[in-house]
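Below is the structure I would like to discuss, written out as structure tokens.
A single protein chain has been omitted from the complex, and every remaining protein chain is retained in its original position.
The chains carry the letters A, B, C and D, assigned in the order they are written, with residues numbered from 1 in each.
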Amino acid sequence: MEPTIIGRIGYAFVSLFVITNYGLLLIGSMARISAKVQGRVGQPVWQPYIDIVKSSAKRNSIGHGAMFYLGPVFRLAGGVGTYMFIPAVFGSVLFRNFSDSGDLLLVMYFIFFGQLGMALGAGEGGHPYSAIGVSRGLAQMTAFEVPFALSVIAVAAQYGTLDINAIVAAQQGGFAHWTLATNPLAVIAAIVAFLGMSGHNPFSVVIAPQEIPIGPPTEYQSNLLGMLQTNRAIFNGAKLVLYMNLYFGGATNIVAMVIKTFLIYFVNVFVGQAFPRLRTDQSIRFFLGAPTLVGIASVIIAVI
Amino acid sequence: MNELAKELAGRYGARGWHDIRKDLASVEVDAIRIRDVMAYLRDEAGYGHLSFMTAIDNIERGAFTLSYALRDHDARRGLIVHADVDRAEPTVDSIHLLWGQAWTYQREMREWFGIDFPGSPRVDEEFVLEGWEGPPMMRRDFDSLAYSDATYAERPGRVTHDPASHMREKLYPEAAQ
Amino acid sequence: MDIKDFIAPFAVWKRAFEKPFTVKKPIDERPGAPRYRGFHMNDADACVGCGTCEAICMNNAIDLVPAAGREAKDGDSGLRPRIDYGRCCWCALCVDICPSGSLSMSNEYVWIDRDPDVFRYVPGVEAKPWDGSALGYRRAEGYRLLDEDRVPMPELGHAEAVASFLELVRGYSRAQAEKEADRCVSCGLCIASCPAHMDIPGYIKAVRDGDMDEGLRLLYETNPFPEACGRVCTHRCEEACSIGSGGDPVAIRWLKRYIADQVELSDYAKALPRGAAPSGKKVAIVGAGPGGLSAAYYLSMQGHAVTVFEAEEAAGGMLRYGIPEYRLPYPALDKDIGYIESLGVSISRGVSIGKDIELSKLRTDFDAVYLSTGLPVAYGLEVPGEDHPRVLDGVAVLARATRGEELGLGGRVAVIGGGNVAMDAARTALRHGATVDILYRRREEDMPADADEVREAKAEGARLVEKAIPLEVRDAPDAAGEAALFIWNEATMVQKEPGKRPVPEPIPGAVREGRYDSIIAAIGQGPDLSFIAESDGVPVKRFRPVVDSFGMATRAAGGAPVFAGGDLVNDRKDAISAIADGHRAAIGIDRLLYGKGA
Amino acid sequence: MSEKKTIPAPLANEGLPPEERGLFCDAAPREYEPARGAWERFLNWARSESLWLLGFGTGCGAIELRPLMTSRFDMYRYGIQPRPTPRQSSVFVIGGYASVKTLKRIVRSYEQMMGPKFVLALGSCTINGGMYWDSYNTIKRIDQYIPVDVYIAGCMPRPEALLAGFQELKRIIKSGGGEGQNEYARNFDWYKANQKKVIKDWNMPDYNW
Partner (left out) sequence: MRREKQRVIPPAERATPDLDSGKYLVMWQGPQHPGITGNMSLRLVAEGDTVVDCETHVGYLHRGFEKLMERRLYMQNFPLVCRIAVPEPDFNEYCYAAALEELAGIVIPEKAVWLRTLSLEMMRLASFLMWIGGQAGAFGHGTIAQWSVTMRDYVLDLFEELTGGRIYHMYIIPGGVRGDVPAGFYKRVLETMAVVEKNLDDIELVMFHNAVFKMRAEGLGYIPRDWVDHYGITGPNARAAGVARDLRKDSGYLAYPRLDFQPIVGTESDAYERARLRLGEMYQAIDLIRQIVDMAPKDGPFRERLPNPLYWRIPAGETYVSAECTRGEYGFYVVSDGSDKPRRVAVRGPSYTHAVSVMERLVRGVNIADVAGLMVSLHTYPPEIER
């Protein structure tokens, strides 16, 4: 039975709520895992919640013009938008979101939209650290988008569609049907790009505390920061769900979704704890090197 | 070693060679020849390393004594070169072209003692202080405590008693006159 | 770069499977190390409030403040250090230097407060949670910033000493004196205990600085007998010395002597201040002992004409006649007296008051009179047979020795008493070849004599008989009055009242006796007030003139005011007290003469 | 804190050259009324459990922050973490003595922080000058220049003492006592007068606040 549009909006809110919380807990638990590697106990898993409440409960805040305020809004819109057009759980009415109304291109647009919006807003902050962070972020984004885009093209070509639901549907029926199995090169290119996308080491120079603190969000504080933190959870969740759908056969229930996304995210941490970070020019050179070649190869494989 | 003492005396009128310990000596030259002496020591005598430079305020005789500490790493010995400058009008030749870090020391001495080194890069810029309005603070006649008391608020409530006078007050007040 | 550079970094994950480094409950689980320099503790009873901690503290973190329930007393200023944790840097130099060793540190390190004004406290007085902590910084064994050992004073060996009347104590050399002076921390606790309140830290500093003229000047500010006091002073100051609270006290007396010894009498005038212009007033002083001459010195410094009347043929009083030569050689005493005389003080020797001249006459002839006659009359033994011809008076024996008369003590001598006179008499007898027993009714530690004196007397061969209560003196059989039997009862010490010193109680039946050629009674002296007539208006109570804080006994009509001081008046009965009395009286007399009140 | 009285100051940025005035805000900070009841208690709980401290090592005290933020003492587990920018930080740890030059940056960073903000002062030097009591270049009492919530005795306080200090700070925040921001706003003129008494070169190489 197809729910009404009101019902779908309601479901979308529930879905958004779930992914937000999941995203926050994911961040919290990854922080704990990182802590373990560093030989310590680490923060409570629910620490991100407290941080958001704290940030939002700041009594004053400071602005630098309208665009400054719009930055986080755009970013949040990017995060929510990305998520809204991806099915979180394949076949679930509740977690279907509006995935049938948009396709992969729209999702990719939202991914960039958020980052660009943020860049515009942060640039307004007037702080040179923000400006430098923004330039690094955009440069690095341009670079990792190349293998990512190639990989997406490969997937689209392989399944002959841009509809995410259709892509997921095509991967059903066991591991052998996953893109991971059918086009591993595309997955490799995408995962490497994902490292850059999620800003973990070695591609974290954008928000690196040592190499100019802390990049774009330097001037963001109070409720704006709370908004950014919330968005981080949603955006992470959205990207993970997207990856799961494109490469790892999607999920038919919430448990599978949690396990798969957790593992995908863990790749970040796994690599991140082992390496320092690269400079922007180095990471650009890196993304445009091997990952791009792999991406091209994956496209070729898909087309053939 | 006395070779060098003689050489320095002959060439630059250096005097007062004094062996502080077996690997450290000091010698005195005229401030006006300091650059030549340093160049000689660096290029001819093997003292290639400038450890530090500083000044001593000999207010009693109206002079700043500059100390240049050099080291000959190969011979494993050090030399401190002294030069007196007039305290009223302290100006010394800069040696920033001889050693790459000398200008910092000169900037420091300019700020701390008020000794000028014409031509030294950024010598008139503030070094460690900011907005300092007092006299050069390493001069002996600058009283740090008095300045601090006058400038920075102290937590009130401190009072102390001298044991001897406290006991006089308590035990034999009649001797107070 | 090779493949290892991509693989090896993942070795970080090894750590994820090991135990975390994290301490679970850091605050509870990690007390400071046993040596940790945490918050201060102070044993307030051992502390003497000398303020050396304050002096060494480069942070100016320590104040000395009056502590509740602690009064200033001899050797304790009653102050305790208060530490400002807005200053402290936990270097523990205060602990390292603390003369009494009372300061220490706990290993506690957590003190948090909203209010910045609370971080000050008096350790050991204001209770803190870490009080009594067994762990924390203590200065290491063998590590102390101050030297606890006194520079040893060169002395004659005992065998050598007992063979002559040479001065025993040879005096410090310059190096020794400076080293000893270096032990002083200039706390000034000693000043209060000195009857004359001499500026002890001041003159010790002069020794350190090698400035003898300054030292002498400081000595003469309060004491015109530095040579004598530098040798025989009862040095109450050393008992109060803060260094003594954790080691040997500074040898204040020897340093005083050192200063005086270094300056020739002919150079005194250069070092010392000149007297005031003549005032035209005349003052009579009775008794040329230390008290009388001290008054004479300070009065003459004020420009008054002073005449001193002395019954003996030489000035110096008990310093000359009561103290043997080996302790205070006559040239040293003569130096002190000589300087006072050089200021124009006239001493009429051989003039006895009451006999040769009446007090009332002095009151008419002079503008003020100062009585400093001391205690010339020896107390008897007050036992049957005390009049026995072989029972001698200790002070008289010493005086005869001074005059160079034959003592005729015989080979076996008993000295009864435990004071300095007893020790001096015993040691004089030893020097005349006698075997000496010292009998005292209490224990050695109860003896009023200086511990050094007792120790030396014993070292020189005197036998000490403690807890001996005299019972009787009898003629010795077959001695024809040339020897006597001294009979005493052994005693035991009984604590009669708590807090008081125990008293000797005779043990029934434990009666002992000894045969002696001489029995020297040295159990104290009393005054001779026979020269004071009713009409002089000098109030006398319990055999003492009653005086005010300036030593004034009367300003009754019919003559000049009369002052009194020294052993005649005070309880302490030593030279330095007499000197202090003389000085005080000089001030009083001066004020009176100038009408400055008083 | 009753000793503080308001000294009227004509203009906050007096003494700045006109071309530089634009770099600085001349609006005085204002007081903010806390929310009421359980809601404020909840917010205070969140504030106390998420203490982000400004990564500004102003003095020696910074040395003990390193162990605190690394694995042995692991302050993250108490909800404390360093933040590189004052905008996002809520706790300022004054690491001991402050030279005049640093004080200027301290004041500025403090003003850049968003309220409610808290200050932890370490060691003797912040209380009464410490061992630099006679130095010509260090202030003696940090509370003359910015409001302080908690003092920790020591030189330097150990990481454990710092943790205890953070616990005390949490207690204070939870009890609604962490109102340093309002304190600063209320006595703004007094603080400014004190700051300007010692900071003679009032310009700062920075951006805005």
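Please note the rule applied: a contact is a pair of C-beta atoms (placed from the backbone, for glycine too) under 8 Å apart; a residue touches a chain by one contact, two chains touch by 3 or more.
Every value quoted in this text rests on a predicted model; they were computed, and no experiment measured them.
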item: Missing chain: touched chains present in the view; value: A, B, C, D
item: Touch with the omitted chain, as defined above, among A:Ser55, A:Thr82, A:Ser204 or A:Gln221; value: A:Ser204
item: Among C:Ser186, C:Ser348 or C:Thr435, residue touching the chain not depicted; value: C:Ser186
item: Among D:Arg41, D:Arg105 or D:Lys174, residue touching the chain not depicted; value: D:Arg105
item: Touching residues (missing chain, whole complex) on chain C; value: 1, 4-6, 8-9, 11-12, 14-15, 21, 32-37, 52, 55-59, 89-93, 96-97, 105, 137, 140-143, 145-147, 182-186, 208
item: In chain B, positions touching the absent partner; value: 20-21, 23-24, 26, 48-52, 54, 56-57, 67, 69, 73, 76, 78, 80, 99-101, 103-105, 121, 126-130, 137-138, 140, 142, 144-145
item: Residue numbers in chain A that touch the chain omitted from display; value: 37-40, 128-129, 131-132, 135-136, 201-202, 204-205, 208-213, 273-282
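Keep this in mind: only the chains that are shown with their structure count from here on.
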item: C-D against B-D, pair bridged by the larger set of C-beta contacts; value: C-D
item: Mean-CA-position distance for chain B and chain A (Å); value: 61
item: Numbers and ranges of chain A residues touching at least 2 other chains; value: 35, 38-41
item: Sequence positions of chain C contacting 2 or more other chains; value: 20-22, 84, 86, 116
item: Contact set on chain D toward chain B in their complex; value: 100-101, 104, 127-129, 133-141, 144, 194, 197-202
item: Interfacial residue positions of chain D with respect to chain C in the complex; value: 71-74, 77, 121, 124, 126-131, 133-134, 141, 143, 148-155, 157-161, 163-165, 168, 172, 177
item: Complex interface listing, chain A residues touching chain D; value: 31, 35, 38-44, 47, 50-51, 53-55, 57-62, 126-129, 209, 213-214, 217-222, 225
